[in-house]
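See below for the structure under consideration.
Every protein chain but one is kept in place in this view of the complex.
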Amino acid sequence: MTDLTDLGVKAIRDGVAAGTFSAREVAEAFNANVAAAQDALNAFIVATPEKALEAAEAVDAARAKGETLGKMAGVPIGMKDLFATQGVQTTAASHILEGFIPQYESTVSANLWKAGAGMLGKLNLDQFAMGSSNETSYFGNVISPWRKQGSNAGLAPGGSSGGSSAAVAARLCPAATGTDTGGSIRQPAAFTGITGIKPTYGRCSRWGIVAFASSLDQAGPMARDVTDCAIMLEAMAGFDPKDSTSLNLTVPEWTDGLDADMSGHRVGIPKEYRMEGTDPDILESWDNGIAWLRDAGAEIVEVSLPHTKYALPAYYIVAPAEASSNLARYDGVRYGLRDLPEGANLQEMYAATRAAGFGDEVKRRIMIGTYVLSAGFYDAYYNQAQRVRTLISQDFKAAFEHCDVILAPTTPTASFPLGDKSDDPLAMYLNDVFAVPASLAGLPAMSVPAGLNKDGLPLGLQLIGKAFDEQGVLNAGLAIEQRAGFTARPEKWW
Amino acid sequence: MSSYRIQGVTGEWEVVIGLEVHAQVTSNAKLFSGASTEFGAEPNAQVSLVDAAMPGMLPVPNRECIRQAVRTGMAIEAQINKWSRFDRKNYFYADLPQGYQISQLYHPLVGEGSLLIEADEKAGIPADKRIGIERIHVEQDAGKLMHDQHPTMSYVDLNRSGVALMEIVSKPDMRSPAEAGAYVRKLRSILRYVGSCDGNMEQGSMRADVNVSVRKPGDEFGTRTETKNVNSVRFVMAVIEQEARRQVDLIEDGGKVVQETRLYDPDRNETRSMRSKEDAHDYRYFPDPDLLPLDLDDDFLVECRESLPELPDAKKRRYVEELGLSEYNATQLTAEVEGFRRFEDVLSATASALGKGDKDVATQVANWTLSVAPGVLNALGDEAKVENNTAAASAAILKMQDAGEISGGQAKEIYEIVLKTGREPTEIAETEGLKQLSDTGAIESVIDEVLANNADKVEEYRGGKDKLFGFFVGQTMKALQGKGNPAVVNQILKDKLG
C-alpha cells in the first residue's frame, strides 16, 4: 500500500470518499509523521493528534451513513498558529500569548472544519507573522527539511508561514493554512518547493486571525500542488459579515475551472523585477517560466511597474504602523502574559509586560510604526507611504491593460542558512522584494515550484493576477506546474 | 453680546468657552459589536469578544448609530459628509481594551452646523445667540475603572466599552457660564427631540469636556484648559466660573496657563490637573485599516431627513405664528420633549372635542398644560396616578369649562378627582355637584333678591359709583354658593342695573 502521507489533498479526499482508505488511517499516518519530526524540524508549536482523529472519525461516520462529504473531507491539515482555535492554545509564536486559549474559532479554520478537514496541530511561525526565516518565533525556529547538497547546515523554511511550508514539504501534513502580509505564504512556499496562494484581499475572512497589518493580512492555502490549493482555497474563502473588509462575493469553483491552456492569454513580464543582485539561478528559472507559459500558448509581453523599487520601503512603513496599533491590545490586562514588577503601576506593568512578551523583531516594528505615526511625522511617512501604495496599485492596473497575469520570481534567492541574516533586518526584509508589491495592491498571487538551483534547493515562480482573478493565477500556475515537472522532495534526515 | 466679566486686579477679563459634548447614541447594540448597551448590567456581562479586544476581533459598524448621528447633524443644520471614515486614536489605559479608540479625526461624519440659544435676560443672555458647531463625529466609549473595591487593585468593567458616542464639538463661541448652560440644555433638548440620545446626564449619557480660556476683551484667545467629563449643566457652569477665576488669578500673579487636561471635583467645587494622562498626548491617529470608508447613499440620507421630527425652533415659531401663543408660552412648551408632547395631545383632543380648530383652543390648552394642570399634579404628588392623566380627560374638562358648565375652580377639582380615581370628568361634575348654574331664570331671581336687599348700594351705583359692580357679583356668587356662571351673572347684573 502507498504511504498515505505521500498523498495530497485531492488524492486523500477522493480516496476517503471512494473508501480506498479511511480518514482515520490518514490521520494516524500524519499524526505519526508529525510526532516523529517534531524534535528535528520544530514545525509545530502544539500537536493535536486527538483533534485530527476526532475529525477523521466524524468523516468516516458520515461516509458510512451515506452523507454528502465536504470539500476537505478526511484531509488532516496544519493550522498556522495565527488562527484562533477554540480550546487550543493560540500564540502567534509569541511569549505574550503563551497559554492563551481562545474561546472562539477563526472563520477560516471554522470553514475548513465544516468542509471536513481535521487539525494536526498549530504550526510554528515568525512571531506575530513578522519575519522571513522563522527565526523570530518565541518557540524556536523551524528548520527547513531541505538541505544544501553536501551540507548539514540548517536552512530557513521561509517566513512567516515557515512551520506551514516545512510541514507540507516534509509530508507532516498534505496542506496547511498560511497568512500573507508581505509574502508570508509565497516566500516560504518558494523556499520549500511547495505551492501557496494568497487570494485577493478580502476573499478570506480575517476574523479570528491574530492581526499583524490589517490592510495587508490575507489567509491562503499552502499545499503540494495547484489543484490542492484550489480545493483548499474554496473551503477557506467566503463572505464573512464579521469582517468589514470581507468581499461579499460567492466563492468561484476554482477547481472545476482549472485549465492550463494559456492560448489567448497574455503574460506580463515586469521589467523592473530584473533587479541587480538577483541570483542568476533565479533569473534562469524565470526564463524557464516564460518558456513554459509560451509553450502553454500564452503571449508574452513586457510590462512596466515603475514604482516597484518603492514597494518595500512603503511596506515597511504601512505594516509596522498598523502593527504598532494592532499589537497595543497585548497589555497583560485581559489575557496573555502579565509582568507586574513589585510596586509597578499600570503603565509600568504595560511596559514590563510588553518588554518581556515581545521578541526583538516585533519590538523593532512596533517602534518604527509608533514613530512614523507620531506627531509631526504622520504625513511625511505614513501618508506618503499610502500615496506610494496608490501609485503601486495604479502601476498594476496599467500593466493589466496589457496582460492577464504577471510572471515574476517569488524571491531574489533560494533558502539561506539560519542565522545568515538574523542580525541584519534590512537584508532580511529584502527577501520579500518581489512579493510585497502584490500585497500592497491586494492582488491574488501565488508561488509554484519551478525547479532546483545548483545547490539542489527549490526555487519558486510567482504569478500575480488581477483583483478577483484567482482563476487566472491558478491556471497559469497549473501551466507551469505541468511543465516544470517538479518532483523533487527533501531527502529525509529527521 | 454677553457682558459677563471676571473682575481682576488689572481690570476686566472675558471668558471664552468651547464644549465637546459626548452623547451616547440611542441604540440597542454597541457601535461595533452586538453586545447590549443597556444600563446597569452586572460587570462585564455586556461585553463581546470584540469589545474585549480579543486577538483577531474586528469591528463592523451599527447602521442605527450612524443614522442617529446623521439625523442629529441634520437637526443642527450641519453639513453631512457622505464620505467619512474612522480613525484610531492610540493610547494605553485600562479602560481601553484595544489600546486605541475608534473615532473620527480626519473625516468626521458631520461637519459645521449651529444651534440657537435664546435670550434670557435674567440669566444674563440679553439676546438670542447662534453657537457654532464645528463637527459631530462618532466614536467608541471606554470601559469603567473602579478604584475603591480592593486595597491594591483597580477593577475594570467593559460594559460601556464600545458603546456608540457622538462627540459634538462646539466652536469657542460662548462667553459666559449662562451661555454654556443654555447651550447644553438646548443641545440636550434637540437630541431628545431627534431621539438620538436620551440625554440622561446622571447615567452618563451626556457629558461635556469644557474648554476654557480667558483674555482681556478684544485680545487674542488665551491658552485653554480642558476639564473632562463634566456631567451636569450646573457643574459645567461651575467649572467655567472656577476655571476662569483660577486662570485670571494665575495670570495676574505672573503665571502662565498651561494647556492641560483637568478634572472637576464637585465636592470641593474646584478643578485640578490630571497628571495621570499627561504623557498620552501623542495619539498617533491614523485611518482604521479594519474599516472601509463610510459612503452614505442618497436613500439613507433621505430616510434620515424624512424621519426627523419638527424641531424646537420651528415648533416654537409655529406655536407663535399659527397657534397664536405668546412667545413665553411657546418657549416653555417647546423646551422639552415631554412638554410639547403633552400639549399637542391635549390640544388635538380638545380641538376635536369642541369641534374647533387648534388655533381656537391653543391658548386655553397652553394655560392648562403649563400652569393649571402642573399645579394640581404637584399638589397631589404621589396620589396622582399617571395612567389617569389622559389627554381625553383634560379635553373633557376643558370642554365643560369652555361651555360654561364648570368654573376654573371646578375644573381643578374635577381634574384632581380624575387623577386620583380615573373617573370620567363629566360624570364627576354631575355626581359631585361640580357644575355652575347657567339657568337664567334661577340666577335672575337670586339677583333680584340681592338688589332688593341692597337698595342703598344700587342707588350709589346708579349715582356713578361703578366700582360697586364687583360687590353685586360677589353677593350673587355667594348666594349661588359659587356655582353661578360668571358670564351669565355679569350679563344679568348689567341688564338689571342699567
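Here are a few things to note about the model shown:
Should a chain be cited, it is by its letter among A and B, assigned in written order, with residues numbered from 1 in that chain.
Here, contacts are C-beta pairs under 8 Å (C-beta built on N, C-alpha and C of every residue); 3 or more make two chains touch, one makes a residue touch a chain.
Simple rule for what comes next: contacts and distances are computed from a predicted model.
Chosen from "Aspartyl/glutamyl-tRNA(Asn/Gln) amidotransferase subunit C", "Anti-sigma regulatory factor (Ser/Thr protein kinase)", "Na+/H+ antiporter subunit E" or "Heme exporter protein D", the protein name that UniProt gives for the omitted chain reads "Aspartyl/glutamyl-tRNA(Asn/Gln) amidotransferase subunit C". Within the complete assembly, A:Ala441 is the residue of A:Ala441, A:Leu461 or A:Leu474 that touches the hidden chain. Considering the full assembly, A:Leu247 is the residue among A:Leu247, A:Val303 or A:Ala484 that touches the omitted chain.
Of the residues in subunit A, those that touch the hidden partner chain are 99-101, 103-104, 200-202, 207, 215-216, 241-242, 244-245, 247-248, 307, 310, 313-314, 316-317, 324, 328, 331-338, 340, 344-352, 354-355, 358, 360, 363-364, 366-368, 370-372, 374, 380-381, 383-391, 393, 425-426, 440-442, 467. With the whole complex as reference, residues 27-29, 33-36, 42-52, 60-66, 85, 92, 94, 145-147, 149-158, 263, 274, 276, 279, 282, 284, 287, 291-295 of subunit B touch the missing chain.
Everything below uses one rule, namely that only the chains that are shown with their structure count from here on.
Inter-chain centre distance (subunit A to subunit B, centres taken as mean C-alpha positions): 58 Å.
Within the complex formed with subunit A, the subunit B residues making contact are 49, 52-61, 88, 90, 92-94, 97-100, 154, 156, 281-282, 284-286, 288-292.
Residues 83-84, 90, 92, 97, 100, 102-104, 106, 206-211, 213-215, 241-245, 321-322, 324-325, 327-329, 331, 333-335, 346-347, 350, 370, 373-375, 378, 382 of subunit A are the ones touching subunit B in the complex.
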